[in-house]
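A single protein chain has been omitted; all remaining protein chains appear in their positions.
Showing chain A:
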Amino acid sequence: MRLHIDWTACDGRGVCTELLEEMLTEDDWGYPVLRDGKGEIPRALDGAARRAVDRCPRLALKLTQQ
């Protein structure tokens, strides 16, 4: 599974960077940046990724297959 960030929707509130620290960092403006650039979700972070998707106040995060 991969994590997809919809930049037009994201408002950089940073909830996801806290929940998914392993995958995301914040840029200078508080927007999340994928550490690996691709958003590949390791098995162990499945739950955390789902929680981040669920808690994003702008519904800017999506999980995509493959």
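The criterion applied here is as follows: a residue touches a chain if its C-beta (ideal position, glycine included) is under 8 Å from a C-beta of that chain, and two chains touch if they have at least 3 such contacts; residues count from 1.
Operating definition for what follows: contacts and distances are computed from a predicted model.
Chemist: Consult the UniProt record of the chain that does not appear here and report its protein name from "Ferric reductase", "Acyl-CoA dehydrogenase", "FAD-dependent oxidoreductase" or "ABC transporter ATP-binding protein".
Modeler: Missing chain, UniProt protein name: "Ferric reductase".
Chemist: Out of A:R13, A:R35 or A:R50, point to the residue that touches the absent chain in the complete complex.
Modeler: Residue touching the absent chain, from the options given: A:R13.
Chemist: Footprint of the hidden chain on chain A, which residues?
Modeler: Considering the whole complex, chain A reaches the absent chain at 9, 11-15, 18-19, 29-30, 51, 55, 57-59.
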